[in-house]
Each structure stands twice: as C-alpha cells, then as structure tokens.
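Working notes, structure below.
The other protein chains are all here in position, but one chain of the complex has been omitted.
== chain A ==
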Amino acid sequence: MAIKVLKPGLATTVQDLGRPGYYHIGIPLSGGMDRHALAAANLLVGNEEGAAVLEAVFMGPELEFTDDAVVAITGAELPPKLDGEPRETWTSFKVKRGQKLSFDFLKQGARGYIAIAGGIDVPLVLGSRSTYALGALGGFKGRKLEAGDELPIGKAAAAVKEGRSVGKDLRGLPAAMPTELRVMPGLYWHRITDTAGNGFFGDTWKVAPEADRIGYRFKGGKPLEFVPREPPFGAGSDPSNITDACYPYGSIQVPGGTEPIVLHRDAVSGGGYFMVGTVIAADMDLIGQLQPNTPVRFVKVGMDEALAARKSRAGLLGKLRSALA
C-alpha cells in the first residue's frame, strides 16, 4: 500500500509527535505544529495518536491511492475532494484504490493534517518519522514532498469505520480575533525598560510573512527600548545580543528590539539574541494555525496560569480520546 504524490502542495511534510532528546546537539523536536489536530486525525482513522501523518501548510497536495484506505483531514479548514467530490474535514472517509485526493483553497487556519489508516511508514530516525528539513533528517528523504514521491503506508490495525467525526468544541482551534497567546515573561526580560514591557503586552501584533516551522515572526508593535549596559564579553555590541545561549521552544527573541520571533517545533536550538519570555506550551498548537497578517496579542501570565492552561488543554485531548474510543 502506498500513496503517490501527484502535486506536493506548498510545503507538505511527514510529521508525528517529534524527536525529543537531541536538542543539546541542535536537533529540534520537530513533529506536528498543531499536535492536537495531528492526534485527532490519527484517532479518527484508528491509528495510534502519534502515528506519522502529512502536514500541509496553506495548500493541500494531490495524492493518488494504490489501495483502499480510510483517511481524515483535521486542523486547518482545507476542504478535501475525492475525485473532485467534496468531503468533510474532521471526519473519516473511505478512499478506493485509484482515487485521487485533492484540496480546495484554504478557508481557515494554516496547517491541515492528513492521516491515513496505518500511518505513513517512512523509517524511524532517532525514534521519530518527523521531517527536520533544515537538517535533511527524517520524514521522506529528509525533505518536503515532491511530485512523483511514493509514500509507503503501514498496515491498518483494524477495520476502520468511515463517518467518525470530531465536534467543533473538541477541535482546539484559535477562537477569537485577535488571537491571544499567553506568555510567561522571563529569560532576558530585564534587558528592556518598563515602558517597552508594557508596550509589548499592550500592542496588537500581526503575523509576518516569515512564519514557518522554525519560528513565527510578528510585526506592527512598537520597537522595544533597552536598558543601557556595557556589552558583556562574547555577546556582541548590539543591545539585543547575548552570549549565545539555548533557546526554549516558544521563546520570544526580538533581534534589534523590533520584530519578535516565537520559535516553534523546528526551532534553532540556540543563538545570540535576547528573549523576553516564552509562549506557554498550551498555546503552541494555536500558533501553527495562524496565517500571515493575523492580529495577535501577547497576554502576560504566570506559572500557575500556564499549568492551569496546560491541564485544560490536556482535558480537551482526554475528551477527544473518549469521544473517539
């Protein structure tokens, strides 16, 4: 069983829940940017939650199936079509041998997850099937899909029903506009003035065109003013420089104090720019569904709120599991 890639889409990659344990040598977690949607797609087709799926950004691929299969598309509102006939997102459906799966224009969100019963069966590299394109590692030949690729599909565990679906309340997508991203200030927060700190949380930012799996850039807020200092040896002369250090996932660096960048699943593991804080883990999935130009506000929270949000996000996944059990 395999699927043939007729058209690859914009940047479609194989992803699972990632490759922890190698960040200390610069190999990031990778994996689905919206982990909740990835898990949902897998559960809909009877896979393990962390099976490998396709992550398609902004534009879907066109795929031909060499055998019968059951598939589900979650995440962004990227409407699937089977031999040109519309199908629902967040709902499992059958595909017959020889049929073609394509997609309509993106309506909402940014990343769609295409799960196939049995999972994408590329080799495990360092414990994961996720693609880390910058390091040409994992996934399908370490890169995004190209026309002509043939992806192996694993054997489905059991007979999978079609028509299983996930209700709107269990999808965990960004709700209101502007999207609110909760941030714990810290790391090098002390490098900016109080006025700059208030501006950072008070301003409305917009997702910049430079937004990918490595990081999301934001613009439109006021530049940050620094507390004066003598540059420490090794840091560099710009006030936004630090002696090169590790970057947490979700950390917000602001090179030159102008445009914040939130590092995501394919994060660079370290570097020489100061960071004002970190987006909490519960809100990382939301970033993966933001399109360029989306207005965003950063909301200041503390550890207790971060842990409560984490619990609530885990609760949502728990409900999803029960609903699809």
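Simple rule for what comes next: contacts are C-beta pairs under 8 Å (C-beta built on N, C-alpha and C of every residue); 3 or more make two chains touch, one makes a residue touch a chain; residues count from 1.
Rule of thumb we're sticking to: contacts and distances are computed from a predicted model.
Missing chain, UniProt protein name: "Carboxyltransferase domain-containing protein", from among "ABC transporter permease", "Protoheme IX farnesyltransferase", "Carboxyltransferase domain-containing protein" or "Cytochrome c oxidase subunit 3". The residue from A:Val57, A:Ile73, A:Ala156 or A:Leu187 that touches the chain not shown here is A:Leu187. Between the chain not shown and the residues A:Leu6, A:Met59 or A:Val268, the one that touches is A:Val268. When you scan A:Lys7, A:Lys206, A:Arg297 or A:Arg310 for touch with the missing chain, the hit is A:Arg310. Listed for chain A, the residues touching the missing chain in the whole complex are 20-21, 23-27, 125, 132, 134-138, 142, 184, 186-187, 189, 232-238, 241-246, 248-251, 268-272, 275, 277-282, 303, 306-307, 310, 314.
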